[in-house]
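Before any comments, here is the structure.
A single protein chain has been omitted from the complex, and every remaining protein chain is retained in its original position.
Naming follows writing order (A and B), and every chain is counted from residue 1.
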Amino acid sequence: MLSLLLLIPFLGAFALLLLPSHPPPGRMRAIAITTLALQLLWSLRVLLAFDPHQGGMQLQDSFSWVPMIGLDYRLGIDGLSLPLVLMNGALTLVSAVCTRDISQRPRIYFALLLLISGAVNGAFLAENLLLFFLFYELELIPLWLLISIWGGSERAYAATKFLIFTAISGVLILGAFLGLALLTGTVDFSLTPILSERLSMGSQLVLLVSLLIGFGIKIPLVPFHTWLPDAHTQASTPVSVLLAGVLLKLGTYGLLRFCLGLFPEAWALVAPWLAIWAAVSVLYGSLAAIVQRDMKRMVAYSSVGHMGMILLAAAAATPVSLLGAVFQMVSHGLISALLFLLVGIVYRKTGTRDLEVLRGLLNPERGLPFTGTLMILGVMASAGLPGMAGFISEFLVFRGSIGLFPLATLLCMVGSGLTAVYFLLLVNRAYFGRMAITPPSEDPSADARLDIRLSGVALRETLPALGISLAVVGLGLIPAGLGWLSETTATAMAELPALLQAASHGGLG
Amino acid sequence: MPYSLPLTIQLVWLIPLYGFSGMVLSLPWASGWIKRNGPRPAAYLNLLLTLVAVLHGSLIIREVLALGPQHLEIPWFQAGDLDLRIGFDLSLTNLAALELVTFMSLLCQVFALGYLDKEWSLARFYALVGFFEGAMAGVVLSSNLFMSYFLLEMLTLSTYLLVGFWYAQPLVVTAARDAFLTKRVGDVLLLMALVALSSWAGSLEFSDLYRWVDTAQLAPLPATLLGLGLIAGPMGKCAQFPMHLWLDEAMEGPNPASILRNSAVVTCGALVLLKLMPLLRLSPVAIQVLVVVGTISALGGALVAIAQVDLKRTFSYGTTSYLGLVFLAIALQKPLLALLLLFAHGLAKALLFMSVGSVIATTNCQDLTELGGLGSRMPATTTGFVVAAAGLTGVLPLGCFWCFGLMVDSFRAGHPLLAGVVLLTNALTAFNLVRVFRKVFLGNPHPKTRRSPEVNWLMALPMVSLAVLVLLAPLVIDRIDPFLAIPSFSSSSTLLVVGSGLVGVLGGVLVQLDAFWSRSLFRPLGMLQDLLAYDFYTERIYKATIVAFVAGLARLTNSVDRDLVNGLVNRIGSASLASAEGLKLGVSGQLQSYVLTLVAAIIMLLASLSWLKG
Partner (left out) sequence: MPVIPALLTHAGGRPSVETLEARLLAGQTLLADTSEHVVEVVDVLNSYGVVLDAYSNNLIFQAEQQFLNPFPVFRFLDGDLSPAKIWRHLNGDRINFEYAEYCMKAMLWHGTGGLDAYLDSEPFARNCAAIIRHKTRRDPLLALLHPLFRNFLPEAIRAAATTHALGQFWRVMSDLFLDLARAEAAGTVRTIAEVVAFIKAGLVKAAANPITYGVQLGGERFWVLPPEAGLTFLVDVAVPYVEAVFLRGMPFLGTVSFNAQAQQISPDQGQFTYGALYADPLPTMGAGIPPSLLMQDMYRHLPERLHALYRQRSRGEGDVRVKICMSFQKSMFCVTNAAIDGTFPHALGTAVPAEQAANRTYARAWAERLAVARTDCLDPFGG
């Protein structure tokens, strides 16, 4: 059942590449959208089959692939991966839908998009370490190509930076996986924490730290984050949506699944340091966002801040905080995708994202009032205003973590408060005031010459953003659905250290 | 939930939804989807829903009078040891506050129909007011801290949007931002306290929290921090020093919203504090802070008000001042006094702002130096102002007179200084009201007030109705809640209150009016005038301290990010890829170096691991 989640996009990509003639870009886009819609439908089908009361992996698909090196094809899904698979389905579809005027090599573009979607599904579903790594790497190259071919003017720099960072990330992860096998002397790469039990704490720590840095680059956490603002500013809107909404989640997913999941004991040891790391990351990202002039860069830095909270939640590893981590992944995915979509519309219409230049876009007739309204909604959601997805996620994270790490939690809350500072700067600068393209000067007669003529925004252009906005509000008002899906898994993960301890004590006694 | 309850009570969850659905129903007009027709239907729909809310509330009051207080709960979110619920506490005080909020919203919406008659974005305004009203109705009925917080934040958002209503006006841009951020600071601190409470006490129901307090064993530091966090949110909402700045700036928003903000919204904030009052026992420091903040706000607000030349601002500082008194009452654990004052102040202040609104609508001016002589021309406006002034001060036996009498009576024995604060606030407020009245309504007409016909009936009618209500306030209080019945207080307190009020009135009558806009040549006095006129330079102090601190930190972070972290990365990057040229290699070149690095790194890592193992 789960294999179809990989097969559908991969087959779609193949179909696109093997299409005989040169069909118009519109046809390519239609094929991609159909494929992705099918994939989303199938994800919903998986959702129906899913049993939320069961904490472990379910709906497993497996066969032995290359047993010699321990590479098994094993897929499974639980309350952690299911929301992410659903989000992947939805957001890849959104980014395909909002890819419009693509003139350059549409065939490869859409094929890469599909490839990424399938690979991400594979990574979320893999139950074998090597299989995960395979998919993790498989998603890199297409994304790198998407940035370096369809990116902005400095795309070469940004894409290379992205490649170097993620390559190091990949190396560290693979190294840790291989190391685990080497040290335990098995070629079993299945996901089981019992393995690490056989290791000394020193080796566990080395492996864990290597994984932490590996995933920390991907999330990204300070100081491994510098690739992200560059990648975002150079990537096109759909790619940014994909990157922020889905691909960063691979990092946090890895954090929860492989760091916490494989090394629960070592994890408990480093958790206080991780909480501090999280607080630093959150504050750093938020502070850096305040001074950004480029809207997209600002949103990118806000990602650094918000993703840091997942590390805090993971460090605390209580049932509530882990549920909060799942919530935060979903809500950050939705909200940052929304913000990138809206910034994309502004960029397409005005040709700039510079906050020193844009003014008064809320103008009802000649500005972008609807985009602006959604922007205010997205910004407020990101700032953690209740009634939208951001609030309940952050509340769960904070509530779950404060008992263990009060100081780090309070600092993260300060960081969350700073979100309002920079995003209000964004909204008030770009959307309030009289519409103009330069800051109003002292001379009142001057601004008349700077009237900006923007073309209108058609409803279909804002439809994806509207859909995501509704999801953000929906999740904020009725979070019980997602809680129901993921709670059992979160609780099971939180109980892992205790279980292990009991098991090892039992073994000794 | 007992199912035998009457339907009106079972459906209490609809009350906040009336306001919210008003917002949703306004969307077709507010979004411009309906292009040919005017936006007024959205206003009518909102008015209708608010009326339904008022009626539903009064029906519930009838039932509750018969059945006693009720409590209703709906589960919302449950995970692990966390249980978040939507809870309604139907006590008579909560319901009285609900009626105040919804009725005020109704009057203000009728008033807005007149005040904003030439406003094309009327639908958006009503949508926001609907949102505002829904959140307020929820806050006053809420039975748990989580829901209160949830809705308080929505109030923050709607304040931002309402202040930002005229988004193209340059001062609105900063006013809306500051209103949001100041309140948000309070909210985040409250959230910290809320999260801590949730983790320590488990349940967030107020009744459970009260029980928890009795047995809670907290170290002094956490207890103090908790207390401070809990009062920070209401401090922001009630515009208390030093978080009062936003209310001044919020006066850039439309006047009907100012009416609600100065009466109903601050009341909501204070009600939340009132519900938190039993928890403050944990922290004597928080109570001390409450007393200090209340005193500074009461006196500082009243003094700053006197130095203002702006018609709206002078009374918005008065709000800070009165809420300071409410804070004092709460700090001294006198909830009934606080409630009484909130009610009396809310009604009278709303009336005062309606009167101010009609002055502005008629004269296009809110500068006191340019107003004058309106008294003989505008009967409703003048009457409204006089009644509101009487209701706000302790001279005639209207709402605030009783509150002040009771306060003085109960403070005198234990806290004579605080009784003095009440009396001084009364005197200063009376002084300010008389000063403004003389300036605006008496004297000769100025160019901008030369032609000033009375406002249209949509503004006059709510004003007159509210004036009647303010006159009847003592009786209304008596009827709504026998618990709040007005007992008599000692005649010496009566004398003190009336005396202080009269001193203020007399001062206001005798003072030279131009003393307020011409700076005294006597330097110290001139400096004092400036100090008060510019609100103790609070804005500048903020700019020099916290804003500068955050901005500096942000710039520092950014330069660290750009120069240090990124610089290092670039250097490492160019080193690892042989040279800076590596960054410019073609696609295939990059792939090769990528694979090469990958392999090399894995080998190194494995080598180090086997060394570790060995």
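Please note the rule applied: a contact is a pair of C-beta atoms (placed from the backbone, for glycine too) under 8 Å apart; a residue touches a chain by one contact, two chains touch by 3 or more.
Because the structure is a prediction, the values reported are computed rather than measured.
Touching the chain that is not shown, out of B:365, B:396 or B:506: B:365 (per the contact rule at the top). Of the options A:28, A:116, A:357 or A:465, the residue whose C-beta touches the omitted chain is A:357. When you scan B:313, B:349 or B:412 for touch with the missing chain, the hit is B:313. The chain not shown here is touched by just one of B:69, B:284, B:447 or B:567, and that residue is B:447. Note on the undisplayed chain: of the listed residues B:98, B:137, B:251 or B:329, the one touching it is B:251. Listed for chain B, the residues touching the missing chain in the whole complex are 29, 34, 36-41, 44, 117-121, 124-125, 165-172, 251-252, 254, 308-311, 313, 360, 363-370, 375-379, 382, 447-448, 450-454, 456-457, 460-461, 533.
Residues 153, 293-294, 350-354, 357, 362-366, 434-435, 437, 445, 448-456 are the ones on chain A that touch the missing chain.
To be clear about the criterion, only the chains that are shown with their structure count from here on.
Measuring from the averaged C-alpha position of chain A to that of chain B gives a distance of 37 Å.
Across the interface of their complex, chain A is touched by residues 31-32, 76-82, 121, 149-151, 153-154, 156-157, 161, 164, 167-168, 170, 172-174, 176-177, 180-181, 184-185, 188, 191-192, 195-196, 198-199, 550-551, 553-558, 561, 565-566, 569, 573, 576-577, 583-584, 587, 590-591, 594, 597-598, 601-602, 605-606, 608-610, 612-613 of chain B.
The touching residues of chain A, when paired with chain B in their complex, are 141, 145, 148, 156-157, 160-161, 163-164, 167-168, 170-172, 174-176, 178-179, 182-183, 202-203, 206-207, 210, 222-223, 226-227, 284, 287-288, 290-292, 318-320, 323, 360, 362-364, 369-370, 373, 376, 380, 383, 385-387, 391-392, 395-396, 398-400, 402-403, 406, 409-410, 413-414, 416-418, 420-421, 424-425, 428, 431-435, 440, 479-480, 483, 487, 490-491.
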